[in-house]
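Every protein chain of the complex appears in place save one, which is left out.
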Amino acid sequence: MDGTVNAAAVRVGVLGAKGKVGQAICAAVEAAADLELVAEVDRGDSLEDFVTSRAEVVVDFTHPDVVMGNLEFLIDHGIHAVVGTTGFDEARLDRVRDLLAGKPEVGVLIAPNFAIGAVLSMRFAQAAARFFESVEVIELHHPNKADAPSGTAYRTAELIAEARAAAGVGPSPDATSTELEGARGANVDGVRVHSVRLAGLVAHQEVLLGTQGETLTIRHDSIDRSSFAPGVLLGVREIGSRPGLTLGIDPLLDL
Amino acid sequence: MDGTVNAAAVRVGVLGAKGKVGQAICAAVEAAADLELVAEVDRGDSLEDFVTSRAEVVVDFTHPDVVMGNLEFLIDHGIHAVVGTTGFDEARLDRVRDLLAGKPEVGVLIAPNFAIGAVLSMRFAQAAARFFESVEVIELHHPNKADAPSGTAYRTAELIAEARAAAGVGPSPDATSTELEGARGANVDGVRVHSVRLAGLVAHQEVLLGTQGETLTIRHDSIDRSSFAPGVLLGVREIGSRPGLTLGIDPLLDL
Amino acid sequence: MDGTVNAAAVRVGVLGAKGKVGQAICAAVEAAADLELVAEVDRGDSLEDFVTSRAEVVVDFTHPDVVMGNLEFLIDHGIHAVVGTTGFDEARLDRVRDLLAGKPEVGVLIAPNFAIGAVLSMRFAQAAARFFESVEVIELHHPNKADAPSGTAYRTAELIAEARAAAGVGPSPDATSTELEGARGANVDGVRVHSVRLAGLVAHQEVLLGTQGETLTIRHDSIDRSSFAPGVLLGVREIGSRPGLTLGIDPLLDL
Partner (left out) sequence: MDGTVNAAAVRVGVLGAKGKVGQAICAAVEAAADLELVAEVDRGDSLEDFVTSRAEVVVDFTHPDVVMGNLEFLIDHGIHAVVGTTGFDEARLDRVRDLLAGKPEVGVLIAPNFAIGAVLSMRFAQAAARFFESVEVIELHHPNKADAPSGTAYRTAELIAEARAAAGVGPSPDATSTELEGARGANVDGVRVHSVRLAGLVAHQEVLLGTQGETLTIRHDSIDRSSFAPGVLLGVREIGSRPGLTLGIDPLLDL
């Protein structure tokens, strides 16, 4: 960034470096004082670039068709990986575990969501759920979204419901006897979820928890796609000290 | 309040002075430097007290069974009235107009809702509705409420829908193609309304308006029943200069 | 847009069409069914294009150095103008009035802010200010902003203070006797203004109004620069029926 050499900087490579996401990650790595961008690889380039540039960690936001080959190469060469590419089913995860078995010092992080705020808000909601009589979820998105509720809101409600069931907490109180159809939202395992679609919004979620005399609200606002960058950098910094397979960024958050 | 006499203070009487609401109004009048509480009348007391105490304005929060008799007496004696008692249908309003016809200098204000914030938020939503592509309403109440959505939210949505129709604004955009039943809320004349029921809440409403790149949110929070007091005092101060029948506090707000 | 000809569509030209703002306006005009984009003019192009294309309204987002010449040409040719270019002092406005005196059928709208939500929230705050004991302003922006509070928040506080003074409302109650320096915000004519600077934010403002038992909150969120487009289109649609000089989009909002 500033021309000086940081001897302790982590040497980072990026796979899919010319894609929209890849470019954003390259920029974020370059802007970080403790990281050094040593290789940008895209379709047509050779994976060998990571070896010659002595990359310690490689970030992969590519395509389900090529990611398994990428991982095989990286693990084989002792390079840690941070993966945002989608399409990992149990069979693929098992294959990654097998590859790692032969290289126990290598760490691989595979995560479906790198937005730290989204992950934290889900975890906080889960941790708080059993202490409040009532809990509901409101998610708010741009009007071009096809599904209601959002996948994140659905998952959040499921986690809340599980936490309450495990603690023996009963259903949220609700005396509604006259309802205009849909007013009380969707019912996800007993948790009410409301979906707002509004021009001018991007992606937002509120978890409201309430008990006698007090409420706790956990709100996450995401206003552009770059919100994955801080989570990717966190993964890059941490994966070197976490050998084996790590799923999701949650374990990195030490909650 | 402070023992000094304010020569210009409006002389105020209260009918139903021992009820919960009446007591709150008496306290609010006493706390106002420009108002003087001159008579507190409840069941068993004589309406003549308002005459002997030279009340200029009387506040009536009593009962539908007695309010018409009260108004006849007050109008007949040239005393202005601010009425929060319910049960006024068109026949009763016509009767009040007839009584006032014989006393053109007297003013009577009859209002179903004295919460200034609630009335303002409804009016602002109505005024803004036609300038935004999208609009939705979220109302949030304690879990003992029987109806969903609230009457206020329903009325707000109707006013918004009317304003948009009058301006030729089309429906809010919504690409939802997969919906878990109820997620998108209730449909009131094309405006989506979501009802949250949560322990720890009292009565709250949000109108969300959105267009390209910006949103406007109008939120009203009511946390105790005393929220009618400022609206009643506004009525007391204004009704003397508004002869005839005034319905609702909206005209007093000069919007 | 869809190949059909809308006989009643307003014929619109854009000046500064290749700039960032100009491009956004061209796109917005093209997307509007009731408007037709007939001329895109930028540096080096001739203003005559507006005449040959029979533009009825021209939008000008150019530069203070050229805007007066543009206006002279447009008014002279009987073309209405919607102007977002900055730098209009009283002398310039007088010059525009002089030009319009000779063409009484032409309308010119000059506005410093076309974000409808921002203008509405300012007006609503002003209208509501005198009905509440307390009012404070919180503005929240990205951390690269140089001034605190924002110009909009400062102006909003001034308008609120004026409205309260005109209505004889005293200062907001405040029993603070021990204050860590700065905790209570800046004092703008007696109205407290708080400035938050946070990564992940763009431009946001909240006006909080409170009285006994209730609060009213007016919040505006702007998340990208395109938020001027709806206001510009409103101007384009309305200016044809508003001859003479109009300052700000407020009069178009019929509040």
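For this structure, a couple of remarks:
When the chains are written out, they are named A, B and C in that same order, and each has its own residue count from 1.
Following the convention adopted for this analysis, contacts are C-beta pairs under 8 Å (C-beta built on N, C-alpha and C of every residue); 3 or more make two chains touch, one makes a residue touch a chain.
This is a predicted model, so every value here is computed, not measured.
Of the listed positions A:L93, A:A165 or A:I223, the one in contact with the omitted chain in the full complex is A:I223. Of C:G84, C:G117 or C:G213, it is C:G213 that touches the chain left out of the display. When the full complex is taken into account, the listed residue touching the unshown chain is A:A118, out of A:A55, A:A118, A:V137 or A:L159. Counting over the whole complex, chain C has residues 132-136, 138, 140, 143-149, 154, 172-188, 192-201, 208-215 touching the chain that is not drawn. Interface residues of chain B facing the missing partner chain: 200, 202, 221, 223, 227. Although one chain is hidden here, its contacts on chain A can still be listed: residues 28, 115-118, 120-121, 124, 127-128, 131-133, 209, 211-227, 229-230, 234, 253, 255.
The working rule: only the chains that are shown with their structure count from here on.
The chain occupying the central position, as judged from C-alpha centroids, is C.
A separation of 33 Å divides the Cα centre of chain B from that of chain C. The geometric centre of chain A is 38 Å away from that of chain C, both derived from CA atoms.
Inter-chain centre distance (chain A to chain B, centres taken as mean C-alpha positions): 47 Å. Of all residues in chain A, those touching 2 or more other chains are 200, listed in ascending order.
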